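Omission of a single protein chain aside, the complex is shown with its protein chains in their original locations.
Letters are used for the chains, namely A, B and C, taken in the order the chains are written, and counting of residues starts over at 1 for each.
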């Protein structure tokens, strides 16, 4: 089999770097171009010494991002760019016949109006919104297979959607009143030289931010609404914690029927939840439903493309609490994008991700 | 003024160590005894090198814990012992006329039945429950002034009760459906040689635990119920995060009246919340209501006796979210205990704590 | 090609866990047994949830360590046991025809007397010392190829020997007066429930330990002496730093000839050092000689089997300083052991390690 040629636009940020890691060791692709305005002319090995021992990293040089030359160099292009900018590259690359996997928010939301509401500028390419596929393989695998443009989900959304969508589809929880309390490692803020993300400002610190209207709400609510069949509005509180990688989300939901104090109803509902999750995820290679007393821990997923979760039904309150963990740069960004690429290219879905 | 003599029973744990720090530099007391089975015979300076330059630490030696000799050595005794054990010391010390400040859970809950439900053993001294005062000065200052036995609050409860009690007393939020999502530094687990708290197991990790029935719920719900005037049951999810010290609590509440989408009602409610908090805390030296865009951050309270908090009203959901931060070993334990001591002894309340 | 069967004895510590990670994904071996007294009967997935998504981890169960059954189950056996205990397993396994790779210190030192001096007990199997091969592939590749018993080097030694051996062999530095100042992550202390290694005791802390006669000196000096052709005694100071993984060693050496203040001699000597290192390591897949202004950083080697290093000649003092970084659990332990296995089994040396 001939290797597919792939390119990364914006390869110097944390998501870009993680794409480099995954694609350099992927057996079915050849990383043919990486772009970075800042580092143009330098080799991957010079900018990311950690890859210097990997064959290929010593010869591949960052180039200026240029859609035309990218289209000549690569069959598949990953965009690891800020929102707004990503669309500018997607348009010409798609026209040139490339498959595009966008890690920005530009094509995740189906409505240009919602995009403008949350991202505070007009959508740069509304005509592409219809064809873009939301790149959550566990939900949209079939569509991804034939997509030319995949909008890879945000880090927080993945940790929230994977545990909630099956429950909403099955009508087991109320679509109203959901709360998502999420904790993210600092790499989620990107490789930006800002005082807020200095070591001394983040270490020995934990803090909420972006309250109450974080941008990721737009795609979270879109996908939850699709699963529920009715409009869903949730409460979402992100926090910054002093780890490099990892997101932990604690999700508070209300079962569709009242359970508090009714032992039999609690037990029957528990069985339904377990069955619902097994039906949804037993065969998914990257979703891990924890068993027994195990609770999620970011250290068990960091560096992998796995999202793991556990649930507890609280007999005192009647609430169903679901807790999930993922690596924000892998299942929450670059790993999931490679998973989509595997599907789009007809490779076994776990290739390069186990 | 003659200095009061004070003793710490169980001074080798993290709370005990923090009491040592605060009491060694307190101008109106003399630390006359510290006990530790493990370290009996050694000086404070030997076990805690960090205090070795403080006058007094080189001469004071740990002794075996013995109520009779403690009663001779100290007018005020702090108990930093496991629950169950604390009561055994409280009884003889009170009989000998000492003022006792207990940092364990033994006297926090008024009902021996609730204690047994949450702590899984019979209450060791139910006859003392009536006279014990819950040592949250912002609520029980007057009672603390005349108390012989103060039950100093737990770390999580302090971070939850301070922001919620004024709202419940004023009837601004519904007593039902409250969620407290809390994040704690590892010192909260105590100085225990267990695999779960090794550096490598906690660093680069974040995880929930104690779901869904953590012991602190017993005192939290008791105090929230007292404030609301009706029984309150809450959802409480503690998480372990990789910092030494600090608790951050994110509290989800429902305003008593529906507000979603009603700009005028939202604005009027906001004014009431602000007014309620100012009335409650404007003059409190250790409660900081954040202003403007500021959100709580544990790094701003670590090492201090301050609990800081901010609130946001979400117009999309109509919910009131309150976020608080404290040092779990200071306002969440030893600092608050010293604050109670100051009140009990007639010292200015902030002595040794600013 | 039939897969080799491999076993890990003592698989529940950090080195054992890292062996599990590497061997589960190694294409030419089948992990057929893992032992742990503590976890016997439980699956790998239960004890190490992070491997639960890897095929094989859900079915493989820890067993009691038993040499006879191990010899039936595995062709190659890794010993991740405390010193003293490892030898007890090595003897019967070798007799049964297994290839043994020992990660303990039991077979690293050639002299039973030196072993006793540093490890404070008699050597448990002195008759095996002659046949054991020190498992540093960059030095002993040919011997490893035919070895039945490989003593895999310690974590500190690897970071010190790789940069120093070529210089000593070439006579470029004096064998006398070498200083090795090393910094290690906390996983180097093993998975032991001791107060010293609690998160709160290690986080926001840095401290020297094991001064001045650390056990690793025995193998370091043995190998440096072999390279120099004369007995070498060095100064070695280990420190504990708050990272999970990684060792950084700063090595102070004196060039064989005086250079201070002599620009021409300095320049000529620099060229010799560069040439010496290139000759030694240009083709080594796991040794990275840094170029230009780059200095080693543990974050660039963590998770890899690479040891990277840089050197600087100080014109003010005439000293040659060499700085190296490695992952203490990979190149410093389990990765290097797998590298030896690859050589012993005739697999390409980098298999499963890139």
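One rule holds in what follows: contacts are C-beta pairs under 8 Å (C-beta built on N, C-alpha and C of every residue); 3 or more make two chains touch, one makes a residue touch a chain.
Since this is a predicted model, take the numbers as computed values, not measurements.
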For the chain not shown, touching visible partners are A, B, C
Out of C:40, C:142, C:193 or C:206, the sole contact with the unshown chain comes from C:206
Missing-partner contacts on subunit C, residue numbers: 179, 181, 183, 201, 203-209, 211-213, 233-235, 237, 239, 241-246, 248, 250, 252, 295-299, 302, 312, 314, 316-317, 319, 321, 323, 325
Need a quick check: the contact residues on subunit A for the chain that isn't drawn. 14, 186-187, 191-195, 197-204, 242-244
Residues belonging to subunit B that touch the chain removed from view: 25, 46, 49-50, 52-54, 204, 285-286, 288, 290, 292, 294, 297, 299-301, 303-304, 306, 308, 354
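Operating definition for what follows: only the chains that are shown with their structure count from here on.
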Taking each chain's centre as the average of its Cα atoms, which chain lies closest to the overall Cα centroid? A
Which pairing of chains accounts for the highest number of C-beta contacts? A-B
Subunit A-subunit C separation of Cα centroids, rounded to whole Å: 37
Send over the residues of subunit A in touch with two or more other chains. 204, 297, 299
